[in-house]
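I have a structure I would like to understand better, so I am pasting it below and will then ask my questions one at a time.
Every protein chain but one is kept in place in this view of the complex.
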Amino acid sequence: MIGTGRLEAFSDGVLAIIITIMVLEMRVPHQPTLAALRPMLPVLLSYVLSFVYLAIYWNNHHHMLHVAERVTASILWANLHLLFWLTLVPFVTAWMGENAFAAIPTALYGVVLLMAAIAYYLLQLAILSAEGRDSVLARALGRDLKGKISPVLYVGAIVAAPSRPWLADTIYVVVALMWLVPDRRIERALAEHRQTATGRRAT
Amino acid sequence: MIGTGRLEAFSDGVLAIIITIMVLEMRVPHQPTLAALRPMLPVLLSYVLSFVYLAIYWNNHHHMLHVAERVTASILWANLHLLFWLTLVPFVTAWMGENAFAAIPTALYGVVLLMAAIAYYLLQLAILSAEGRDSVLARALGRDLKGKISPVLYVGAIVAAPSRPWLADTIYVVVALMWLVPDRRIERALAEHRQTATGRRAT
Amino acid sequence: MIGTGRLEAFSDGVLAIIITIMVLEMRVPHQPTLAALRPMLPVLLSYVLSFVYLAIYWNNHHHMLHVAERVTASILWANLHLLFWLTLVPFVTAWMGENAFAAIPTALYGVVLLMAAIAYYLLQLAILSAEGRDSVLARALGRDLKGKISPVLYVGAIVAAPSRPWLADTIYVVVALMWLVPDRRIERALAEHRQTATGRRAT
Partner (left out) sequence: MIGTGRLEAFSDGVLAIIITIMVLEMRVPHQPTLAALRPMLPVLLSYVLSFVYLAIYWNNHHHMLHVAERVTASILWANLHLLFWLTLVPFVTAWMGENAFAAIPTALYGVVLLMAAIAYYLLQLAILSAEGRDSVLARALGRDLKGKISPVLYVGAIVAAPSRPWLADTIYVVVALMWLVPDRRIERALAEHRQTATGRRAT
């Protein structure tokens, strides 16, 4: 059975590559002028947005896997499913950036974010089902408000994008800011867990 | 001598990069319209297919190397040979996707899958020869039905591709689904092994 | 909480990818002649310069993180902020190289170096605030002359670039050479630390 360490290392590798190759989609302008740089602004902005999203996924993904004690087949494939949607981020980022946040690319960007959020939720379910309802993760998640609100906001953005792309883009920024606050719930639950069960062996 | 851990880490790195750079072959359409997105569908489908194949290789490769206790020169080079064929996957995936599963690219895709399957089989032989016929891996593989049927199916697909590419593509999907079931044989044999030989030292 | 080991591994991964994909921006000339190779010279030179800068960052970043004993949320995001600016290096390197060190690309190159230097400084502050003013790092940095002079020199280069790009490029080379001397301060402080506090447990 694959250890969590190995699953984390592979996921980290994929995330590090996704985050870095995105920059390859920023085509270098041919003229050495400030004017040639101006159309790069939306490309840069969409890159910043996706960089932040991937950083958040890397951070939260790590916190969640850290709590998992063993890797079942469902966890393995749920994790690969999540990575699949995240690998599409560079594609939609480039399409949205090169078209200056136009309606359809903005909507597709939301679709990929939505699918990644669903994939993350499925991964969470797979870990919960392996760890049990009384596990550290279960307590850490609590009502999991952010996890439940995000997909709803993405759906709203996808619906809004064709007529008001700027509204959709604002929603993406708001969701990112909402998640930027690191997920302290798991850390807190872990700390409590350690206090109440000091007799258990450390990993 | 190179440890299995290091060989796994290097292989994981290469696999993570292959899986991720494939997305760079998906050229971003210039128009921000749904119509511009439509020709991307076969590109996306071929990407999904290759993503699943590489995920299966990553999973099975890990299970197999996990059983190996030491890395001989034959294992080292058999592993590099396997990685070589897998690095060609992004190329044939892009060619097949951009030409909407046309006859010749579909046949070449099968050739790369076939060569990778043969390379995997040679790696298996190298490990078996180092570990011995009574090893955990030998018992885990048993008759190795899936490993023997896959190359036959690939050959069938390559032969069928020039006249009926859709049949070849169907075969690729069927083989992928057949392997999606994680290889529990090795895990089972390992579990039995642990039960019968509890006196042996753990790694 | 994310361990320093994991943060280092992720940062190393991103740095290794940045350093390597830069070479993908070097477009292969179409003609197989020496004449076709000549315009590649500035591209190669800008690549060498950025390779050295990224190697220096990798080296110093490691020394600094090595001293950190735990990763707070501020350290995590300060580190991601630094990586963000470093991922822009391939873009500005290619733009500067393809335009033979023209004025505007040279200035933008300096802006990215400046932002990375500021991000590095913020990361240093985050670690210092977590470790305390009496920490090994605090003593290791001392007056941190190089860290304070570099941003000033970058600002000078950015200002000089529009009228005298060659002066700006010279400054980039000088700063790189200044840093090439490995940061022995931290190693020395660590050595002293070990001597004076031999009773402390090793990690």
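For clarity, chains are labelled A, B and C in written order, and residue numbers in each chain start from 1.
Everything that follows uses one rule, which is that a residue touches a chain if its C-beta (ideal position, glycine included) is under 8 Å from a C-beta of that chain, and two chains touch if they have at least 3 such contacts.
What you are looking at is a predicted structure, and each value in this text was computed from that prediction instead of being measured.
Asks: List the shown chains that the missing chain touches in the full complex.
Replies: B, C
Asks: Who touches the missing chain here, B:L24, B:V52 or B:A157?
Replies: For the chain that is not drawn, the touching residue is B:L24.
Asks: Footprint of the hidden chain on subunit C, which residues?
Replies: 8-9, 12-13, 15-17, 19-24, 26, 28-30, 32-34, 37, 48, 51, 55, 58-59, 62-63, 180, 182, 184, 187
Asks: List the residues of subunit B that touch the chain left out of this view.
Replies: 1-2, 6, 9-10, 13-14, 17-18, 21, 24-25, 73, 76-77, 80, 83-84, 87-88, 90-91, 94-95, 98-99, 102-105, 108
Operating definition for what follows: only the chains that are shown with their structure count from here on.
Asks: Classify the chain contact graph as line, ring, star, complete or other.
Replies: Basically the chains just string along in a line.
Asks: When you take the mean of every protein CA atom shown, which chain's own CA mean is nearest to it?
Replies: A
Asks: I'd like the angle of the rotation relating subunit A and subunit C after CA superposition, in degrees, nearest 5.
Replies: Going from subunit A to subunit C via C-alpha fit gives 90 degrees.
Asks: Given that subunit A and subunit B are copies of one sequence and touch, is their interface built from the same residue numbers on both sides (over half shared) or different ones?
Replies: different
Asks: Which whole number of Å gives the spacing of the CA centres of subunit B and subunit C?
Replies: Comparing mean C-alpha positions, subunit C is 38 Å from subunit B.
Asks: Roughly how many whole angstrom separate the Cα centroids of subunit A and subunit B?
Replies: About 27 Å, centre to centre.
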